[in-house]
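For this view, one protein chain was removed and the others were kept in their places.
Per-chain numbering from 1; labels A and B assigned in written order.
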Amino acid sequence: MSSATAVSEHTPVHHSGESTGVTNAKLGIWLFLASEIMLFSTLFTTYIVLRLGAASWPRGWDVLNVPLGMINTFVLITSSVTMVMAYAKAHEKNLKGFQTYMSLTIFLAFVFLINKGIEYSAHFRHNEFPSTSIFHAVYFTLTGLHGLHVIGGIIVNSTLLYLSKTDFDHPLFLGRVEGAGLYWHFVDIVWIFLFPALYLL
Amino acid sequence: MAHEHQDSQAHKSFYSYFFSTDHKVIGLLYIVTALMFLLCGFMLMLVMRWQLAFPGSPIPLLGRILSPSLAPNGVMTPDFYNALGAMHGTIMVFLGIVPLGVGGFGNYVLPLQIGAEDMAFPRLNLASYWFFLLGGLLMLSSFILPGGAAQSGWTSYPPLAIINPGQTVWLFAMVMLITSSLLGAINFLVTSFNLRAQGMKLSRLPIFVWAQIVTAFLLLLAFPPLEAASVLQLMDRIAHTSFYLPQGLVILGMRHIASGGGQPLLWQHLFWFLAHPEVYVLLLPAMGIVSEIIANNTRKPIHGYNVIVGSMIAIGILAFVVWAHHMFISGMSAVLSDFFLVTTMIISVPSVAILTSFVFSLRGGSIRFTTPMLFALAFLPMFGIGGLTGLPLGLTVTDIYLHDTYYIIGHFHYIVVPGSLLALMGGVYYWFPKWFGRKMDDTLGKWHFWTSLICMNGVFFPMFIQGLAGQDRRYYDPMAALHSVPTQPLHVVSSAFAGLLFLSQIPFIYNFFHSISHGEKVGDNPWQATTLDWACPSPPPHGNFTKPIRVYHGPYEYSLAGQKTDWAPQNEEVLA
Partner (left out) sequence: MKQYGWGLPLGASSYAGSIDFGIYLIHAVMILIFVIWGVFFTYLLIKYRKKTGMSARRDEAHGVVKSLIPDIIVMVFEIVLIAVYAIPVWSKIKIDTPPSGKANMVAIEAQQWSWNIHYPGPDGKFGKTDPKYVHFSNPIGLDYNDPAAKDDIVIANELHLPVDKPTIIELTSMDVIHSLFIPEFRLKQDAVPGMKIPVWVTPTKTGTFEISCAQLCGMAHSFMRGKVIVQSQADYDAWLKSEAPKAAAASVPASEAF
């Protein structure tokens, strides 16, 4: 089964036929990200429509913990940098370097989630739930879905970290790291839009 | 290893069927599963049709079996009627036609037609099937889960959908089905762009493949908004948010406890942003199949290849800017309606272009009236009726009166049932020899065709008259409104034909299963077709092609002058 997969994922490399020249994995990730962009644009549109139609809308900084959000923004941006470094190390075939930077990326993702958890629990302590107001509904749903994407990233990155022990020299490994990197940057970019939209505007 | 025993046809276990990553096995699984779901959705409608024909009288047979909460004394309750309606729509669209046209035919035929060994991501392909199957079973099982099935229509407009029972399961199932479609779409696109055989330039792709490409793009870009919208509705139901609920609702005399601040119309915009492209998802694969069958059975190239492909792409793009023509009377800005009126009329232009190209393809042909050809030919006038009746609905002014009447039901059923579904059935007859190396029986096939065609018209045509008389849709008791009393006999006509339509599927079901083992054995290319799907053995082995494939020319080179045969396969060089 796995060899069948490997062969057809391989195909563009040895494929004598017509193709775009982009590897399957990369094309697939880009298409996946296109659908993700549609998903988050819909959520942002919802945010705009609801905000425009709302009788009142709180200032983000009155309700949310801006310093924590700020720290989280830095954490995610840093993790994007470490992700790039991990890819660079994989490119250099430096296993130790790859593993170090990948672990750092995963670690930072956990830091982000823990921060988010602290924020959430503070809200819950103050009796602020998604049902409290339309602002809270938007805040919890958007950051919650983003959080799920972060968890998804942790799973993908951890899998790669685990596989690097055995599959580091596999011809498809670098492509997989690149795909994971593209996804991780996307998750980062979504947060870079979310942070000002919810906390600062 | 899994594919070792896939290669030996004789020893197929349950495991190798349901967990095979071979696109052909997955394709057939999709086809059989989708056909079963179609039958299921159809049977739900038969139960509803009883209530419509004879409102308030006990359902024969079934009435005794159903629990008293659904049908006390054998008479269905309004809630059960609404549940049947919502589930009929959902099952037919998301579990029937789309999986059949895209998951089934797309999976089986597309890799063959481009000369690929398999899909780009075989394991992802298997995952899509399983998401589809589990989502579908979850959707069906909602009838027996606490809360019952969804009963707010397949459109699930809030606030009704938020206060009605059953909706949570519907939303979870939808999220699974959407995931399945998204994975499938990515797979189809990568496969068609990256795995084409040598010489298979984009301009040489069969129209079926183009139809699948446009469909995949529609699924990829239109489904995520519905996924987001479903998540928001789920939040409204589970976390008691108010994305779709305004302030101060009073439901049956009780104040609804919710923060408010949301907008009911937001759902409609997000829903139709998917659901209009979805209409083309239902239609385009059928058009692709019709192109293949018509070219093959007229023995000449399809007329206006570029026009058809260009029109399909145009439809794919325009499909994203017509959604609000479903909302002319929703309370949306009346000026905005004018914009959507114009885009709607524009999108009819490529549709007409495709239809006329098909008709002109007949001219000069040598038409063989094979069973698949009958289905493909019937698609043309049926799609024509469906398209024409869309005109007074797409026009803002006349839509005021016809909106939400039986007229719209007649319209979209003509597009989907005697249109799409008939073409898809034709596809089953056309590719059956490829799947099993045997043909389906022609006599039974022709019986199936004529009875289905007549019955489908008998079911749906009366709806136009009822719609003009003002009969509102989704009515549990069609006699409740005085203006629909005179046309009530037409409900009896529709229902009678629906019953006959059910009976006329029996020859098909028998023919299908009987022919798998007993059909007439035919060679690899019984239709003398040109595309690559006929250049491999029937059924194709794992990896599909037994020899390296190279493509020399376009897909429909029939009746070339100075050749021995009247077809020139894509993988054979034409020597003058």
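Operating definition for what follows: a residue touches a chain if its C-beta (ideal position, glycine included) is under 8 Å from a C-beta of that chain, and two chains touch if they have at least 3 such contacts.
Model, not experiment: these values are computed from the prediction.
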Omitted chain - touching chains that are shown: B
Hidden-chain contact residue, picked from the options B:58, B:384, B:499 or B:543: B:384
Contact partner of the left-out chain, one of B:65, B:145, B:317 or B:397: B:397
Hidden partner chain, touching residue among B:65, B:238, B:480 or B:574: B:480
Option touching the unshown chain, where B:41, B:106 or B:264 are the choices: B:264
Full-complex contact with the absent chain, from B:366, B:443 or B:546: B:366
Interface with the unshown chain - residue positions in chain B: 77-79, 82, 152-153, 157-160, 163-164, 245-253, 255-256, 260, 263-265, 298-301, 303-304, 306-307, 329-331, 334-335, 337-338, 341-342, 345, 348-349, 352-353, 356-357, 359-360, 362-369, 377, 380-381, 384-385, 388-389, 391-392, 395-398, 400-405, 465, 468-470, 472-478, 480-487, 558-560, 566
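Here is the rule we go by: only the chains that are shown with their structure count from here on.
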Residue numbers on chain A that touch chain B, as the complex places them: 1, 3-5, 7-9, 11-12, 15-20, 22, 24, 27-28, 31-32, 34-36, 38-40, 42-43, 46, 49-50, 53-55, 129-134, 136-137, 140-141, 145
Complex contact set, residues of chain B against chain A: 1-3, 21, 115-123, 182, 185-187, 189-190, 193-202, 220-225, 227-229, 231-232, 235, 239-243, 247, 258-263, 266, 270
